[in-house]
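Every protein chain except one is present and positioned as in the full complex.
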Amino acid sequence: MTPAEMRADVAAATGGNSGRGSYRRLLRASNTYIGLLPFFVYSAIFLALPTARVAFLAFRDQDDHWTLSNIFESFHGVYLLSFQRSIQLSLVSAITGAIFGFIAAYAITVSKIGFLRRIVQTASGVFANTGGVPLAFMFIATIGTYGLVTKGLKLVGIDLYKGGWTLFTFTGLILVYLYFQIPLMVIVILPAIDGLRLEWREAAATLGASKQQFWRYIAGPILLPPFTGALLLLFANSFAAYATAAALTSGTIPLVPIQIGSLVSGNVIADEANLGYALGLGMILIIGFVMTGYAILQRRTAKWLS
Amino acid sequence: MSIQSTVQRSSRVTISNLRRTFADVVALDSFSLNIEPGELITLLGPSGCGKTTALRMVAGLDVPDSGSVEINGASVTNLPPSKRDMGMVFQAYSLFPNMTARENVAFGLRVRGVGKAERLKRANELLELVDLTTQANRYPHQMSGGQQQRVALARALAIEPKVLLLDEPLSALDAKVRTQLRDEIRRVQQEVGITTIFVTHDQEEAMAISDRVGVMNKGNLEQLAAPDFLYANPATAFIASFVGAMNRLPGLLMDANTVKVLDTTLKVANSSHGFASGSKIDVMIRPEHLMMTSGDIATILDRSFRGPMTRIVVVLDDGTRINLDVASASAISINPGDRVGLTITVDKALIEAR
Partner (left out) sequence: MTLTPKLGPGLGFGLGVVAFYFLMPLVSAFEFSARGAGNVYSLEAYGRIASQYGFKDVILLTTRLVFVTVFLTILIMVPTVTWVHLKAKKLRRLIEFISLLPLVIPPVVLVLGVLATMPNYLKGTPMLLALEYVMLAMPYTFRALDAGLGAIDVRTLVDAARGLGSPWHTVFMRIIAPNIRSAIFGSIFLTVALVLGEYTMASLMLWETFPTWIATVGQSEATLAVALSIFSLAFAWVLLLALSAVERRQKGRK
């Protein structure tokens, strides 16, 4: 390389003022993007555009004027209640699912039984993706009025339905949601549990720490970020779920997705037509917020447990 | 700070007849060892020889089938690791990832209920001892492997342990850091004066830092001696070839005590070898105990420059390859293909089955 060439190279690299260089860069950039054009266009049409439209319409009224009344309305009355209910449902199902999922994941890890681990791992991958109508019917067959477990419990003198409880209530819905929440927890938390090194236990022990101190000062703090992250993921998972709730409760429990669903289906008072968009925007914001937290915690976890 | 504040009452360690089997494999058998106060003993051997098992039993991380471990005459055999006051450094990755270097070092004091100010002060002193004061607030993932191991050393020393146990602490590091840290460990050990057991598979490491080296093979302690003695007087052929470089030359056993090799007669170093007179055996000769002469019994195969010395590979007419070291200055005239003679410069050698 001659000094002149080298200078040219440095100039190009440092963004020198040669017109030819910037044209070249433009060419290179367009070369990079051109293969991705179909992807960008497709996502724009079928994801970005509809989403942007939802956000836009959340601030428009019937007569196509700017308004905040949809947003305002979505924080009041039955819609506020829906947000509360949805958040409650997601919280309880996330916490319960996280606890049981953690127990299952920890148990299969320490059991050291290879085939048990493989079965649970594979089954989790399968069950975490189970939801919707089939799941609802499966539980109807289990603890519905005529379900097998309901009948079995009756035989031993326990009547599930005596106190007015049904599968179609809040607790019933949680029981069903756990069927996909627990497996999701197992999938997400297993790598973190695997990352707990035996050396940490042994080092802690030789330094004089009891088992309780090991959990309190080391394992606990190490697992807290991935556990919290998993909790957030489970929350979002439950918060966004529509099919299972719709199939099971047919609207008896006010949840945000169910409210949106009935607004779409046209069960709507005329001046609330654009309210669905405000609710949708609210959902996206909440889930986006939660998932951002999840991503941050994931990165923290990767640093500690790599 | 005063280093003296970290000086322990140096402890005597008495290990008697430890035995441990895993399933039907004997990992350690009748393992006994006395360690003097302040001494650094290295257990050296290939992987699976039982050295780590022995160390873990001293730490209490593994339990012997039989035998005992005593510190200053008191048995600790049945104590859990948390009650033994042993400072242990592991191969790698044993620092708690959620704590800074300083918090890691202070951890042992924390679980002992030492107040925060006091334990952080002690941690700082120890970080100074291992030359890491600038890294005190870093997390393990922000430190290099060598720095992490130094923190681990400081952490182990912070509890003023009776014995320091080092389980291949250098094996995960690259060569240059390994030598540096090796010397650092020795320096700290001597400054603190702590009784230490060091486990490694690297003979160079063992020779460099130990007061005594115990060579282990298949669950047994084969020889325990000072490094120079061990090198000069290996008790078995296994030790001879594991510690330092060794050639095997074809020889003929004349009688129980003499062997003939390359037309030279040597005394046999191992007394109870069990070979009959007239047996064809291998004779173990170190590279530096061979001299090249003018002659016609071997052909130069190769040479490689190693600083002051040059390693020459020659091959005997029966195909036996032999390594020998000559001063580089005199190696210039040696070329592959040359015919040479060989002279042995020692008068006794170990023999082993061919």
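Worth pointing out:
Letters A and B mark the chains as written, and numbering starts fresh at 1 in each.
Basically, contacts are C-beta pairs under 8 Å (C-beta built on N, C-alpha and C of every residue); 3 or more make two chains touch, one makes a residue touch a chain.
All figures in this text were calculated on a predicted structure; none of them were measured in a lab.
Here one chain is not drawn; of A:Pro38, A:Gly77, A:Gly114 or A:Gly164, the residue touching it is A:Pro38. Checked against the full complex, the one of A:Ala94, A:Leu160, A:Leu173 or A:Ala205 touching the unshown chain is A:Ala205.
Checked against the full complex, the candidates A:Gln62, A:Gln84 or A:Ser111 give a single residue touching the omitted chain, namely A:Ser111.
Looking at A:Gly132, A:Gly195 or A:Gly293, the residue that reaches the missing chain in the full complex is A:Gly132.
Looking at A:Gln62, A:Gln88 or A:Thr122, the residue that reaches the missing chain in the full complex is A:Thr122. Residue positions on subunit B in contact with the hidden chain: 61-63, 80-81, in rising order. Counting the whole complex, the residues of subunit A in touch with the unshown chain are 31-33, 35-36, 38-39, 42-43, 46-47, 49-54, 57, 100, 103-104, 106-108, 110-112, 122-123, 125-127, 129-135, 137-143, 146-149, 178-179, 182, 198, 201-202, 205, 236, 239-240, 242-243, 246-247, 257, 260-261, 264-265, 276-277, 280-281, 283-284, 287-288, 291.
One rule holds in what follows: only the chains that are shown with their structure count from here on.
Inter-chain centre distance (subunit A to subunit B, centres taken as mean C-alpha positions): 53 Å. Of all residues in subunit A, only 197, 199-200, 202-210, 213, 217-218, 221-222, 303-306 touch subunit B in the complex they form.
On the side of subunit B, the complex with subunit A involves touching residues 59-61, 80-88, 90-98, 107-108, 110-112, 139, 141, 152, 155-156, 159, 165.
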